[in-house]
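To start, I am sharing the structure in question, which I have written as structure tokens.
Just one protein chain is left out here, and the rest sit where they should.
Showing chain A:
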Amino acid sequence: MKNLHKNYGELEVIKNFNMMISPNKIHCIFGPSGCGKTTFINIVASLIPADEGNIEGMQEKTVSYIFQEDRLLPWATVEENILFVLESRYDEKEAQQLADKYLSLVDLTNFKNAYPRELSGGMKQRTAIARAFAYEGDVLVMDEPFKGLHLELKKDLMEYIINYGYRENRFFLFITHDVDEALYIADHIHIFQGPPLSLKQEIIVDIPHEERRSQKEKLRQYKEILLQRSKE
């Protein structure tokens, strides 16, 4: 990303912002609310245009976005919700295969004919995650996808993302407020401040994901650094 610029009226949300992200690594964006994280991520997803600057290497890239809310069509079943985003990109057979594959990944095959109102919050979010995965975008963007979910479910879902991440060749951007979440999932943690948005520090978490549950002491050190740096 080079010299990104975005104003909302008088407010400069993003000014001369530069950042590098590398494929196959999970990049966590960590920062106080209102610092411009969501605006930044929406520019990456081309949901809103940047006033100036560009994102190099992002042209023609497809984006899978997991929103804070599930954003499911209330009048469509779990399966129809997933097919809805696939139909414009894949042919019918491919779309069906992808939907089946990712529904079973998030354990919702038995609920594919259920409507969102019949599901729990966690199941709805799992549907949204399956939708994002099934689309197989080159960039996976997540804006606090686990907000309000309980710990066990959160860990399961993060496990999906970690495994998905190492199998495929793509970019990962993950916004969170939660230190433990960030340390569980991220390879790079970018501490943001703002507005205008700027990068305060980048921390590389140098522990393989499968060892994170056991390396408690090392994780604790990272946590201290992270908390300290984000408070300064």
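The definition used in the following text is that a contact is a pair of C-beta atoms (placed from the backbone, for glycine too) under 8 Å apart; a residue touches a chain by one contact, two chains touch by 3 or more; residues count from 1.
One rule holds for everything that comes next: contacts and distances are computed from a predicted model.
Peer 1: Per UniProt, what's the omitted chain called: "Cytochrome C", "NitT/TauT family transport system permease protein", "Periplasmic nitrate reductase, NapE protein" or "NADP-reducing hydrogenase subunit HndB"?
Peer 2: The chain we cannot see is recorded in UniProt as "NitT/TauT family transport system permease protein".
Peer 1: Just to verify: which one of A:Cys35, A:Ala50 or A:Val63 makes contact with the chain not shown?
Peer 2: Answering carefully, the residue with contact to the hidden chain is A:Val63.
Peer 1: Among A:Met20, A:Leu47 or A:Ile204, exactly one should touch the missing chain; which is it?
Peer 2: A:Leu47
Peer 1: Tell me, which residues in chain A touch the chain that this view leaves out?
Peer 2: Its contact residues with the unshown chain are 45-47, 62-65, 67, 69, 71, 73, 75-77, 80, 84-85, 87-89, 113, 115, 135.
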